[in-house]
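Apart from one protein chain that is not included, each protein chain of the complex appears where it belongs.
Chain IDs A, B and C follow the sequence of writing; residue 1 opens each chain.
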Amino acid sequence: MASETITLEGHIIDSLTLPKVLDEILNDGATYELLDLQVGINRDDVSSARIRITASDEDTLGELLDRLQQFGANPEALEDARVVEADADGAFPAGFYSSTNLDTDVRIEGAWVRVDHTEMDCGIVLDAERLRTLPMSEVRKGMQVVMAGRGIRVHQLEKPKGEERQEFEFMSSDISSEKPKALLLEQVAKRLRDVKEKGKRILWVAGPAVVHTGAGPDLCALIRAGYVDAFFAGNGVAAHDIESNMFGTSLGVHLSEGIPAEHGHEHHIRAINEVRRHGSFASAIDAGVFNDGIVYHLIRHGCDFLFGGSVRDDGPLPDVVTDMNEVQTRLRALIWGEGTKRGPGDGNDPVGFCIVVGTMLHGIATGNCLPASVPLVCVDINQATVTKLMDRGSWQSIGVITDLGLFLRELAEDLAPEEVHSPADDARSRRAGSRTRR
Amino acid sequence: MASETITLEGHIIDSLTLPKVLDEILNDGATYELLDLQVGINRDDVSSARIRITASDEDTLGELLDRLQQFGANPEALEDARVVEADADGAFPAGFYSSTNLDTDVRIEGAWVRVDHTEMDCGIVLDAERLRTLPMSEVRKGMQVVMAGRGIRVHQLEKPKGEERQEFEFMSSDISSEKPKALLLEQVAKRLRDVKEKGKRILWVAGPAVVHTGAGPDLCALIRAGYVDAFFAGNGVAAHDIESNMFGTSLGVHLSEGIPAEHGHEHHIRAINEVRRHGSFASAIDAGVFNDGIVYHLIRHGCDFLFGGSVRDDGPLPDVVTDMNEVQTRLRALIWGEGTKRGPGDGNDPVGFCIVVGTMLHGIATGNCLPASVPLVCVDINQATVTKLMDRGSWQSIGVITDLGLFLRELAEDLAPEEVHSPADDARSRRAGSRTRR
Amino acid sequence: MASETITLEGHIIDSLTLPKVLDEILNDGATYELLDLQVGINRDDVSSARIRITASDEDTLGELLDRLQQFGANPEALEDARVVEADADGAFPAGFYSSTNLDTDVRIEGAWVRVDHTEMDCGIVLDAERLRTLPMSEVRKGMQVVMAGRGIRVHQLEKPKGEERQEFEFMSSDISSEKPKALLLEQVAKRLRDVKEKGKRILWVAGPAVVHTGAGPDLCALIRAGYVDAFFAGNGVAAHDIESNMFGTSLGVHLSEGIPAEHGHEHHIRAINEVRRHGSFASAIDAGVFNDGIVYHLIRHGCDFLFGGSVRDDGPLPDVVTDMNEVQTRLRALIWGEGTKRGPGDGNDPVGFCIVVGTMLHGIATGNCLPASVPLVCVDINQATVTKLMDRGSWQSIGVITDLGLFLRELAEDLAPEEVHSPADDARSRRAGSRTRR
Partner (left out) sequence: MASETITLEGHIIDSLTLPKVLDEILNDGATYELLDLQVGINRDDVSSARIRITASDEDTLGELLDRLQQFGANPEALEDARVVEADADGAFPAGFYSSTNLDTDVRIEGAWVRVDHTEMDCGIVLDAERLRTLPMSEVRKGMQVVMAGRGIRVHQLEKPKGEERQEFEFMSSDISSEKPKALLLEQVAKRLRDVKEKGKRILWVAGPAVVHTGAGPDLCALIRAGYVDAFFAGNGVAAHDIESNMFGTSLGVHLSEGIPAEHGHEHHIRAINEVRRHGSFASAIDAGVFNDGIVYHLIRHGCDFLFGGSVRDDGPLPDVVTDMNEVQTRLRALIWGEGTKRGPGDGNDPVGFCIVVGTMLHGIATGNCLPASVPLVCVDINQATVTKLMDRGSWQSIGVITDLGLFLRELAEDLAPEEVHSPADDARSRRAGSRTRR
């Protein structure tokens, strides 16, 4: 075991420095003891902390101390920095100190020397008692290079006292459209499985992109496999779903060929008109108007569903609720299981999970009504939608910026492979014919 | 067989009406004869055409004529429109005429009557010799509804004469992020297979998102299966790829867990420094610095590659070409096969296919140098990137707005399943362990 | 006057080549005579045209012919290309031929020679009877450079015969977020002025960004100046507008300081609750609940307005129509002037102009109901919104991708400067205090 005491000084509470430092220590498998914590009374007061860190070995401790410096957490021990001669042109010796963009001191022969030309991702070279950053391409053999480890002190930026505020600062960015997607997929699948095993209900909130991206059959597979207890969407989802099953098109695009259908536009209107002529989804299905798709599966498998109208709807379809107060009342009933076919029906047990796919309007409506304790996954190709939905202060939520079509395809393959490949349903397998590798 | 003659009048050439009408006829399997075509001399002159259409039967012809009306193409034959009584509240009789947002006349008892309240996606009802559009929810039983077919005339909007121009009009939108993705995937896979079978070279142009989204191993599988002949990218792709193979992170994010690595940032710099110390990718591989990943596979499988620098690079890595004139010269050599290991090497035979994944900068650089005859596929989650790349006037190009990680994963599974699942390479199979269903 | 005859061959109708060529000629102030036009019967048939062009002088004609070559329109006259010696390293002689990415022939001593290495934006050099493209940085003094003018023939790409289709091709991109914005602004202002002068009504469709971006006072100035006859929006616009006038915040952000208000969130709910307690906007204004803002001005200036609900609304406010069928009925009445205070009121005269600012949902709802003959301007910072709205086939529409706050500020300054600077309204001028230069 190896130990070291670090000190932290500044606005370490409200600049979040202390929490980040503690988190970093624990993440690394090390432990800490808060030896001293002075918290300032006023905003402008400086706080300070002394923290004793214990790690498994010297190497781990060294790396950890190195990392903590980006937060301005410096070792209490006073030691000179280690300086090593560069052994090659154009590259630093392994173990070199990699700089931050914060003011930095290096301890040379007992004195702290400020580094010139603050710049991140450089090394630090010592030349005639002066220190400066140097990009690696400018290293020349024989230069004196500061090594990572003790004897380096980094200064956090101090907020100015007084009136100026950081009003428009961005808090944090995310690189989520560039996250490893296979992992996100597995994590969502795992959560859905867990919730189902616990006997909790799963609420899906969907936008029309589910149909346009060709993911309709995948969502149907998930319905058949029992992963859809409650379903909330708008008129467009039902209209495009039914259109695609009556005419093989969605918004006038042939789903099996991807080419614009002739007069596809009319298909949409004619599908709505035809279902209206039968008065309800159930009657239209009984009359054979359509015999596959999301709406068909929701009804056939006894899922609870709610279709809410909007100002831009064509028709709307007969089961669509057009009064917004009523939609909200029914949405709350869906969430809390009041009068539902699936789940308790007594209105006291909220859904165990909510997954929002390809819709901002219905997603926000749902987020407004959900307790923070219900985990929420939001999947959308548009970052703005995901960001807006995720902003609920719930650590249990997952935002996935990805392609809905491919995501649902892989999710269905993972959760319900037998249903994706099921030969039982002729209509379905006919359409699935083009999916060669399945 | 059934025939009918239609007339078109207006700016049918420069408003593209005539080409669209001919295309629509042929798409439908019908044929046409251009009986007469008068093209105006000046922009303000009106052109006109008479076209005889022949379809397989009356029904097909009827539907086609119906559709052509949205372009203002009206049957020459003068017949009254068919009017039918609504048989239900809230819905039209099947076969009703679905309106456009253009001015429309209906022929009633020999006279053309203009329809009031021009609005799209409505029906048209006749009441006391007046006609007006009606949304389907307002239909009441017994109303007189105009049916699709003869006796309806639609007027194209005429551009104003003279100086006013449609300067800022948007030409066309696309719904491509909502295209059926499985189909696009199959189509891209088919093209890659075709090109490979013809013995032509395939050029990949890649951005760092390939690594961040976890698609590195899938691209490696495609390299092993021979689908990557030439490769063009920037310093970042190589740096993140090598980092991910030295440290298991990319940009400080653990690829196997998706969580930010401690001090991940430094990994990036340390990886670059280490490879620089060996002087080249090949030397670093020989020294065992990394033994998997994109760069490793490119070298081991003898692919031609080019890494071009940019103003924002860290390092850069040793094989990165930092002079932009030289990068362009080498890029042209890569495209035309001059001095290449794969393919002719004599500089006269361009690549047979180019696929751009997750990069705008290097994608545009490549597009600038490619002949229009080389098909280009651009895959990106960002619509702006795809739009910019596709704007080359080449009908052979495909733009795919999707998630790179999932797309490459499915593409590799489709083209090179044996390589994705190959147990031969220990490093690879270890990392692939999390991919449970494979 | 100078004349020349060009020939065009290929799928010149359905590839839109002929219309583009005619347009280019007329744009240039030249005239044309269609000497011959052969249109193919079937899709695969080749069409051809001979066109005699007359321009004001030889120079203009030369430039025009040069330009037409990118469409594959080549002069009938057979002449050798002019070849000139490069007079400097690294640059072509002025007047050099700038290449396209299409296959190109150059006539050298009576014979057409194909150019090697097809690449756009290069010059063409002749070396030992061979021709190749060359980037300008590789030019060396003394090289033989092909000049623009006669003797150059460009080949359009031919679509393949048969079944393969250009299914996923992108038609055209736009550079509109990079359009000169001052010009767009002037054009929109001019149209609004024209419509008002003609006595036609102006319909505004607005989203909550109008309030968040601080443009509320500018819209109020436009209301006072008579540029808003009809207004359609959702619950959020009214709620944030009233909140901002009751509490000085919008969505919890202080509009005068841009900093998040403490507990701003509650302001929103408390504002809605308070107005509900008064039963209507008018009663709340009478009771002094708020005395400025968009809703206040709409009522005080006798504008027609409609607020339509949605599934995500809080409250909603009392004047918000919650049934979607009724919203659509009222929207049509607003558009056609049925029962309106402004304009005819007899329901037969549509608005003369529609401007959609910062909303997709209500914008599409309106677009669904508008005749194509009503010009539409859509202003949004999000390209997707603008693209979706503009896709109505109407050449009269303008899409502006820009910042709503700055756009409305400049629009109000242009159309109603006296109202922007009016000292009459205390509440308003107080808030306008921060606008220093006005």
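Definition applied: contacts are C-beta pairs under 8 Å (C-beta built on N, C-alpha and C of every residue); 3 or more make two chains touch, one makes a residue touch a chain.
Just so it is clear, the model here is predicted, and its values are computed rather than measured.
J.: Which is it among C:4, C:292, C:323 or C:410 that touches the chain not included here?
T.: Answer from the full complex: C:410 touches the omitted chain.
J.: Considering the complete complex, identify which of A:117, A:193 or A:341 is in touch with the unshown chain.
T.: Looking across A:117, A:193 or A:341, the contact with the absent chain belongs to A:117.
J.: Have a look at A:55, A:145, A:210 or A:386 and name the one touching the chain we're not showing.
T.: For the chain that is not drawn, the touching residue is A:386.
J.: Just name the one of B:45, B:85 or B:323 that touches the chain not displayed here.
T.: In the full complex, the listed residue that touches the missing chain is B:323.
J.: Just one of A:82, A:107, A:300 or A:332 touches the chain that is missing; which is it?
T.: A:332
J.: Considering the whole complex rather than only what is displayed, give the residues of chain A touching the chain that is not shown.
T.: Chain A touches the chain not shown through residues 13-16, 18-19, 22-23, 26, 31-34, 37, 39, 41-43, 100-103, 116-121, 135, 137-138, 157, 159, 166-174, 176, 179, 184, 187, 325, 328-329, 332, 336, 348, 368-373, 383-384, 386-388, 390-400.
J.: So that we can see where the missing chain sits, which residues of chain C does it touch?
T.: 24, 27-28, 63-64, 66-67, 70, 88, 90-92, 94, 96, 98, 121, 136-137, 175, 177-187, 208-209, 212-214, 251, 253, 255-258, 262-263, 265-266, 268-270, 272-274, 276-277, 314-316, 381, 401-403, 405-407, 409-410, 413-414, 417, 434-437
J.: Need a quick check: the contact residues on chain B for the chain that isn't drawn.
T.: 165, 167-168, 234, 257-259, 308-314, 316, 322-325, 327-328, 331, 361-362, 364-365, 368, 382, 384
In this text, only the chains that are shown with their structure count from here on.
J.: From the Cα centroids, identify the chain that ends up most central relative to all protein Cα atoms.
T.: Per-chain C-alpha centroids ranked by distance to the global centroid put B first.
J.: Looking at where chain B touches chain C, is over half of the residue numbers used by both copies, so same, or under half, so different?
T.: same
J.: Between copies chain A and chain B, what's the superposition rotation on C-alpha atoms, in steps of 5 degrees?
T.: The superposition gives an angle of 180 degrees.
J.: Taking each chain's centre as the mean of its CA atoms, how far is chain A from chain C in angstrom?
T.: 34
J.: Averaging over Cα atoms per chain, report the distance between chain A and chain B in Å.
T.: 27
J.: When the centre of a chain is set as the mean of its C-alpha atoms, what distance in Å lies between chain B and chain C?
T.: A distance of 22 Å separates the two centres.
J.: Among the residues of chain C, pick out those that touch two or more other chains and give their numbers.
T.: Answer for chain C, listing residues that touch two or more other chains: 167-168, 325, 328, 368, 384.
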